[in-house]
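Note that this complex is displayed minus one protein chain, with the remaining chains in position.
Right, subunit A next:
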Amino acid sequence: MTYLGAKDKDTVKAFWGKVSAKAEDIGQDALSRMLVVYPQTKTYFAHWQDLSPGSAPVKKHGATIMAGVGDAVSKIDDLTAGLLNLSELHAFTLRVDPANFKILAHNILVVLAIRLPSDFTPEVHVAIDKFLAAVARALSEKYR
């Protein structure tokens, strides 16, 4: 399910070249959507003053998340090792239920479709979906 072949990796890296310039914006939009469309995810951000789309904390955190995803692209050949610290953070400190990784991934895909409609072909979609699932799996490694 999360095995990334050579072709998948090439597709992800090539597509990411087009994404990286808009990464912060995409991250902010994806996070905003997640909080609106899946209100249960707001429970992780009770400490923020403002959870509305485009608010300061949402913008900042969206950028942080996408920087992490971009970093994962560069470590695509060994996500488990590359994301070790992030996995420990999510497992022991943040304790985000891993089901939410899927939810955020879906919203990233929606934003990619909106921002790059002609580049986000079905072939690119499947490679990115597999990649985000592999990232989620690497992030869940340390949970138990």
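Methods note: contacts are C-beta pairs under 8 Å (C-beta built on N, C-alpha and C of every residue); 3 or more make two chains touch, one makes a residue touch a chain; residues count from 1.
As a working rule, contacts and distances are computed from a predicted model.
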Pick from "Carboxypeptidase E", "Hemoglobin beta embryonic-3", "6-phosphofructo-2-kinase/fructose-2,6-biphosphatase 1" or "Cytochrome c oxidase subunit 3" the UniProt protein name of the chain that isn't shown here.
"Hemoglobin beta embryonic-3"
Contacting the left-out chain: of A:9, A:22, A:75 or A:125, that is A:125
Using the touch definition up top, pick the residue from A:14, A:56 or A:113 that touches the left-out chain.
A:113
Subunit A residues touching the chain left out here are 32-33, 36-37, 53, 106, 109-110, 113-114, 117, 120, 122-123, 125-126, 129
